[in-house]
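Please find one structure pasted underneath; my questions will follow.
Here the complex is missing one protein chain, while the rest keep their positions.
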Amino acid sequence: MIVSKKDIPNLLDKMIAEYEVIAPVKKDNFTVFKPVASGTDAVVGEGNTKLPAKELFFPQSEKLFSYSVTEEGTKLEAPMDDKKKVLFGVRPCDARSLKLLDNVFDNDKFQDPYYLTRRENTVMVGIGCNSPASTCFCTSVNSGPFDTSGLDLLLVDTGDAYVVELITEKGKALADQAGLTAASDADKTAAAAAKEAAVVTCQVNTDGLKAKLDVNFYDPIWERIHEKCLGCGACTYLCPTCHCFDIVDDAVDCTGCRVRNWDSCAFPLFTLHGSGHNPRTSNKERYRNRIMHKFKYFVDNFNEIGCVGCGRCIKNCPVNMDIRVVLENIRGSEARLDS
Amino acid sequence: MQAIAAQVKEAAKKLLEDKKVDLVVGFAEGSLPLRGTPFFARTPEEANQLTWNRGCENNLANFLRKREGKVAVVAKGCDVRSIVALTKENQIDRDNLYIIGVPCDGMVDRKKVGKLLGGKEVLEVVDQGDTIVLKGNGFAETAKLADLLHNSCIDCRYGNPVVYDELIGTLMPEKAEEDFAEIKAFEAKTTAERRAFMTEEFSKCIRCYACRNACPMCYCTECFVDCSQPEWIGKSAANVQDNILFQAVRVFHSAGRCADCGACERACPMGINLRLLTRKLVKDVKVLFNAEAGVSMDDKAAMATFAADDPEPFLVKE
Partner (left out) sequence: MMKNPYLPLPMKLVKNFTETEDKLIHTFTLQFLSEEDEKSFPYMPGQFAELCVFGKGEAPFGIASSPTEPGFLKFSVAKVGTVSTALHMMEEGSIVGVRGPLGNYYPVDQFKGKNVVIIGGGFAFTTLRSLATYMMHPDRRGDFGKITVIYGARNPGLLLYKDELAAWEASPDIDLITTVDREAEGWNGRVGFIPAVTGEVAPSAENAHAIICGPPVMIKFTMPVLEKLGFTPETTIMSLENRMKCGIGMCGRCNVGGKYVCKDGPIFTRAQLNELPNEY
């Protein structure tokens, strides 16, 4: 199917009648995902949004339930966001990150109803990357600029129009509903050519990385790797696959709500025991955990690398801690089996 | 710049070869254009990776607190001011710190570059002195250096290190007194206008604490925002008032200690105008106590001294 670029606002308006439509919108120097009231608010086709798509399914701050304990009894109310939504213009890396997070929020024992309800009710309309940025390394982490793994529909930019690929039934239903017209063979050829032309220049060699991480927990290399890291949470909050959170109460007396907030393994308090003991004493242990989590533990548990190569951490780190360099240093280091 | 980079390398190498220091904290070439990255050289070979360019924007004083052994640092004007302030707070032992001072006329603000290029990605940069050529896929634009510098660098009057053991490059002429024009403009607004501005600005905050952690003066073992008993402040970024309170307390805590290096604002991934707050306090300290943080080893920090004739306009009509 196909939609011309100038018809995108119309298309979105049509969807807005049926769905909450979330799309990238301009904010200062960057774009963020926001529900749009009108199709013209959306800026489709720019680089990645500042904050990743995870915030739409796992918001930075979210009320889990409200409660009141009175003479009459205990009342608990859990809001469940089951609005029908369309996430329009998401990049394949962000979409893929949600596939990865599904493993966490729907694990072998428990389901997170807040995240999963949103996931279930959202149609993912992605847009492929004709010109990946220099910080993009999706192809090094089992993905690519036109990866459809987390998408229901994929738009391929062919200049004046987007060729729409139907990935799932959910996507097909949306496309039918929106009344998209069929793409001609010429359009399809143009889309194939656009895909062919898109080159991810940045490659991170991950060969042998996991094997190295399997044995290098106590390696002295960690003493050096974390050295310039400030221990802030910028990379974790902007990371599409970081999912750590804290649970706090916001209440007066016995009436209030339980809230979850994003938290970060970079913060010392994250693991601090009530006794004062901290299993991850210093920044070294905390930074090591971040790398291990993404490139070893996630692989051990879910057979996937916990990184989608979006490059946000590279672009936003205050001290230019570049994960590509870190991984290369680890891979190139002499892992010591005996240490 | 290249000449300075070479001299930095040589100076560091010599210090390490002569075993005068165990470590040189400086900058290496970063992984992105216009980006230096903090680097820790412990051998003369490692010192080869040290460099100097328009992207050496981090305040390296942040890496010098409570260090063991003899350490050297490659320090610009603002780094040195923070070093001086930290020395007075017993966080740095001046006897164990060797300062390789580098006069600095400013570092490039990548956000300004981004704005200039309208989001196009810079892949290569040619530093031509007063101009910079920004190259990317299918474009090359020449921009004036002055238009790309960080605001903190434009305002800075202490590009020349105030203390050093060795100087690389040449001292620059003194700049005129700063006028705090944007602070005065902010002060002139009504309370409602200021509140509206702050609310808008801090609705962007994601509480990643990059500002706090990038600040060399923010080193409390337990920051008040992290404290849970008592919980001074809500942890959720959704509450803008809490975000403002966090920054307000942080800024007050650094009054008279803040060297206005701008590290907080540079670290902020969300582009919040943090210097408006830090500079308000810089101005207040200057106006009230005629003091500036870290400009001299001899005077005491403004908030660490009491003089009978300290102005107290909030309390006493003068």
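Residue numbering begins at 1 within each chain, and the chains themselves are lettered A and B in the order written.
The rule is simple: a residue touches a chain if its C-beta (ideal position, glycine included) is under 8 Å from a C-beta of that chain, and two chains touch if they have at least 3 such contacts.
Just so it is clear, the model here is predicted, and its values are computed rather than measured.
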Touch as defined at the start, partner being the missing chain; which of B:228, B:241 or B:296 qualifies? B:228
Which residue, A:192, A:211 or A:247, contacts the hidden chain when the whole complex is considered? A:247
Just one of A:25, A:198 or A:272 touches the chain that is missing; which is it? A:272
For the chain that's not shown, point to the residue among A:99, A:195 or A:293 touching it. A:293
Residues on chain B that touch the omitted chain in the whole complex? 228-229, 231
What residue numbers in chain A mark contact with the hidden partner chain? 64-65, 67, 69, 73-74, 76, 78, 104-105, 107-113, 116, 217-218, 243-249, 251-256, 258, 260, 263, 265, 270-275, 277, 279-280, 285, 289, 292-293, 296-298, 300-301
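FYI, only the chains that are shown with their structure count from here on.
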At what distance in angstrom does the C-alpha mean of chain B lie from that of chain A? 31
Chain A-facing residues of chain B, complex: 30-32, 35-40, 58, 62-63, 111, 114-115, 119, 121, 123, 137, 204, 206-210, 212-214, 226, 228, 234-239, 263, 266-267, 269-271
Residues of chain A touching chain B in their complex? 27-30, 46-47, 50-51, 60-61, 131, 133-135, 224, 227-228, 230-234, 236-238, 246, 248, 250, 259, 261-262, 264, 267-269, 314-316, 318-322, 324-325
